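Complex shown without one protein chain; remaining protein chains in place.
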Amino acid sequence: MTSAPLPLSHALDHSHAHHEIGFLKKYIFSADHKIIGIQFLFLGLAFMVVGGLLAMLVRWQLAWPTPELQTLHPVPILSTLLWGQKAADGTIKPGVMPPDFFTMAFTMHATIMIFFVIIVLLVGTFGNYLIPLQIGAGDMAFPFLNGLAFWSAVPAGAIMLAGFFLPGGHAAAGWTVYPPLSGLPENAGFVSGIPGNLLQIPGSTWPMAPIYMNLFFQFMFVAYMCAYFVKLGNNFLDIAVSVLLSAIYAIIMVRGVQHVAYDGQSCWFLSLFWLGFSSLMGAVNYLTTIVKLRCAGMTMFRMPLSTWSLFITSILVLLATPVLASTLLMNLLDHQMIIYAGQTFRLTSFFEPFGHIIPPNTIDGNSGGGFAILHQHLFWFYSHPAVYIMILPAMGMVSDIISVFARKPIFGYRPMVYAIAGIAFLGFIVWAHHMFQSGMNPTLGTTFAVSTMFIAVPSAIKTFNWLGTLWGGNIRFTVPMLNALAFVSMFVIGGLSGIYMASTAVDVQIHDTYFIVAHIHYVLFGGTMFGLFGAITFWYPKMFGRMMNPTLGYIHFYLTFIAFNCTFFAMHILGIGGMPRRIASYMEYSQFQHFQPMNEFISISAFVLGASQIFFVINFIGSWIWGKKAPQNPWQANTLEWCEAPSPPPHGNFTKPLVVHHGPYEYSSPLVEEDWLPQTRYVEGQEKFVPVH
Amino acid sequence: MTSHDTSRMPDEPHGVSVLTPHHEVPYFVIFAALVFLTAVTVAIAFVKFPSELINVMLALAVAVVKGSLVAFFFMHLKFEGKLIYLIFIVPLLLSILMIFAIIPDVLMTAHDSNSASLHLFNAPAIPK
Amino acid sequence: MSESVLDHGYVPEEHAPDPVIGHGDPTPPGKVAIWMFLASEIMFFIAILATYIILRSGQPELFKKFASVLSKPIGAINTLVLILSSLTMALAVDASQKGKRNKTVVYLLITFLCASAFMVVKVGIEYADKWNHHTIVYRDSSSTSGFSVVDGHFDAAKSDAATIVLNGAKMAIPTHGQFDIHLVGEEDIVKKGIVTANANGNETTRAEGFEGEISVARSAIAQDINYMPWKNMFYACYFTLTGIHGIHVLGGMVALFILMVQALRGKLLPAHTEYIGLYWHFVDLVWIFLFPLLYLI
Partner (left out) sequence: MNGSSLVRTTQSKRASRAAGVLFIAVAAALALCINSTAHAADVSPGWGSWWLPPNHSNHGGAIDALFVWIFWITTIAFILTEAVLVVFLIRYRHKPGRKAHYTHGNKRLEFIWTIVPAIILFGLALVSKFVWDNYRYNPAGEDPNSATVLVVGQQFKWNVVYPGPDKKLGRYLMFPKPTDLRWPNPAGDDKPYSFAGVQGPAFLTYDKAVSAINQYVDQVNPLGKDFTDPDGKDDDWQGALAREVVLPKDRPIEVVLSSKDVIHDFFLPNFRVKLDAVPGMRGHIFFTANMSSKEREALSRKSYTMDELSEALTHKENSELTISISESNQANGAELDPATKQWLYRDKDKKTIVRNARTLTPVIVDKLKAAGVTQVTAYLPGYWDLVCEELCGQGHYTMEAKVVIIDNDEYVKRFETPKGATHVAMAAAK
């Protein structure tokens, strides 16, 4: 594709364009898995602030749910900014949070936390960063595709954020988007847009800010492709063509999106399609890389557990995400209203039955005939495997961290691998445990209860193997280790509360109460988030070439750990008492009013929890600038990324071809004097000790 | 492996590309079989069997045969290793599982939904 | 020593090939990737197909009635077209692997043309036919109940701003029982309103029925609905399934086009052709299942 260079472009090439493009391709449109991993890391952390602040709003409302209470404790900033009432003297009186805002807040809190924080951080960041490094590959199997995965996750985020600006507000049907609620066209009005701007489609409700944001990120999507296909940087013409192409694509795309996503709920659906594509590309890439690009001697059973768990997670992503895509597609179709021959009605009604009524008393004009809980089946067919997508990589990384800092081989490496596989397999056949009370066939309930109970068995194997790893160890309490230990202890609490719900009969009482909310956060925050904090602090030196500040790390850890337990443990009690989740005010029910003080306590703890994250942010950014230079292997770990790659690893990762001689966890081996033995180091007589993998 | 050459086709994996072995397949015979089976399945659709289930089963059976022909010969599945089989069998099993798990639910609720109003000109038998 | 299918056993270091691709498994990465992609495509289609199967098993009569409205011959022709395209695709892969440029181009071209033909038939004939197929309920003084329902095809030439002309059947709306415009099909009207066979097999004509050209004053229309996704559950499924399949065909056409252009420029891409081929056969395979499920049963 080399065109005859024009003199001008030739000149450009040598003056500044070359360097400029070099930077672009190196840090922005990079196809290097490490840069992409770090890009995902920033994306996830940025969204975590958004999701966390939404959680703070949720907690604020729940602490002081009635207008009287909330006037005493008005929400900072928003109470005047959004809900303030102008008094006669011109001052603005703070208002209270409307219930629909609350509904939106927890819906978006969960959506952002799950799809844009946890999945992005676990699978996007660590999947990308660790896999090639840990298997001794130079990069992913398809580096270009890998970058594409990132550049389609970003527009997904942009569309998701756009929903906040739409007149009807963002999606407010819970993160589980159960139809018919999610299909209600209540905020799907055909409001005419702001005229006088080329980009604004007449009839679209989008204000300009999200349009610009979306335009920019859609532009980047094609610009990325151009950077590789049109060979951005070779000459002026190519740059011009690329820019033009990207701009045209961006305008067409944003206009299309504006048409389909006229309200928050449709933005929600559309954004998740995009993200689904991104996950899929990622998963295909990870799997192929692991199957195909392991270095010499790196057998499957010599891979670190992080890589193993990411491998199996990718299988889950590969097979579960498309199901979410199709159910969201049908949901989106149901959600569209259409005008035909002067008659307004719903486009399809996959999930709305005959004689369905749009509240309060409107018939929806479509035929009906759908099946409301079908969506639940399909949604949970994805989302239950998804909750394991959200914990397995953390489990893998925690295994690595624990083994490193206990200076001991992981206890029962193979059972650990089989347990991951077992969880993944069972994860596919338990989905209906979210639907015990949904009106589905009660016999089906029993079937799913049995499979759900059994998923605790591989989880137990993992838990006990972690304990086994600690047994007889030489434990170093570093920041990553503390976070990993918190993972183990908190996951046990979260997992055990799962057993209550797994029992169909007990679930009758606690389904959709705060008990579930407690469970969610013990596994997702107590489990995954601590795992992530551990992983980030563990691999930070490798990623950025700097050590993190341990003091700040300890402060962050202790504060988070205490505040976390104060926040979420009490929720079990509320749940057993019957307090419903997703409820703007429990004060409506006389029998839940006495929960107010406990809720207040929970909220204050939650604010402490939120504020503790500031230490993490300071540490993260500060260490990047001021941190001590990290050596290649600060933790004296065995795996390839520590032993063979400098910190940070160069493009192409390793400087020489690698040969692996044994498993990743040979700590305190009697064969060598030190308590660690890199995977690449061959020791005479190792066959006698190292299990034959 | 360590050097990174950006001039490569971007979607090409790192490392040497392995040439695919080439297979002799009687493509035209397979094609003829597919055409024949299409004719058969259309013909069957016009036949009235005592039970409709027979129609459905036959149509699906023919589709499975046709699908296998395409997969095994056109898609060269016949010549692939275990890995490829593993990759496509898992989703097939999962999909069967999915359908079988949801069907009892529908059967339970079918008599509950107002689908009975299909009997257009009779009073509908809507459950209470 | 090999414990799992994925496990290839120990590679002694001195024999370690460099760079190691797949540890003994000869499948190239691209093929592994494309098959994984297809695996996820299976899950994508199966979820919607499952919806179809499940909704169908809940209301079999409705689905059967409206499936019979689809034209079996056209569906069969489309099936053959896709099968032909699959054949030429396989041949194109073969030719490309053997390095035969001209053959590759020709086969790719035929494949591309077949795909275009498929889309033309699908959209231009079938979808257009459904778009023009209306069911209308309107006030009709000639009807015993004062209202008639007509089901037929829109005649654009004869219709104008004041009247709609349809070629089809009409009947009076019964005053008793449930009537639902979404659930009524041509078959019902013909059976109930036009002609029915008595026990002896003789045909008896009903007075209120009419078959032929019907013109309806637009002002008299109570509801007008065409055979699009909003007609009923069957058509919602039909359009969603065939629509998604159609999008896959279009995507395949783009890829075929690029391959063709590259081959024309003398750049044969045997591996890429094979992967696109796999995708293309998969699209064909999906249709092989959609055809009986939507048209035949």
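Going in written order, the chains are labelled A, B and C, and every chain counts its residues from 1.
As a convention for this text, contacts are C-beta pairs under 8 Å (C-beta built on N, C-alpha and C of every residue); 3 or more make two chains touch, one makes a residue touch a chain.
The shown structure was predicted, so the numbers you read here are calculated from the model rather than taken from an experiment.
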Touching the absent chain when the full complex is considered, from A:Ala46, A:Leu78, A:Val241 or A:Ile499: A:Ile499
Among A:Ile373, A:Ala394, A:Ile520 or A:Val660, which residue is in touch with the absent chain? A:Ile373
Where the unshown chain meets chain C, residue by residue: 137, 139, 145-147, 149, 173, 175, 179-181, 221-224
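One rule holds for everything that comes next: only the chains that are shown with their structure count from here on.
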Between chain A and chain C, what is the separation of their C-alpha centroids in Å? 36
Scan chain C for residues touching two or more other chains and write them down. 6, 18-19, 21, 25, 29, 32, 36, 39-40, 43, 46-47, 50, 54-55, 58-59, 62, 180, 183
Residues of chain A that touch at least two other chains are 141-142, 288, 291-293, 319, 323, 368-369, 371, 374, 381, 657
Can you list the chain B residues touching chain C in their complex? 1, 11-22, 25, 27-28, 30-31, 34-35, 38-39, 41-42, 44-46, 52, 55-56, 59-60, 62-63, 66-67, 70-71, 73-75, 80-84, 86-88, 90-92, 94-95, 98-99, 102-103, 106-107, 109-110, 113, 115, 117-124
The answer for chain A against chain C in the complex is residues 141-142, 280, 283-285, 287-288, 291-301, 318-323, 325-327, 329-330, 333, 338, 340-341, 343, 345-350, 365-371, 374, 378, 381, 657, 659, 661, 682, 692-693
Under the definition above, what is the set of chain A residues touching chain B in their complex? 25, 31-32, 137-145, 228-229, 288, 291-293, 315, 319, 323, 353-355, 368-369, 371, 373-374, 377, 381, 428-429, 432, 439-441, 443-444, 447, 651-657
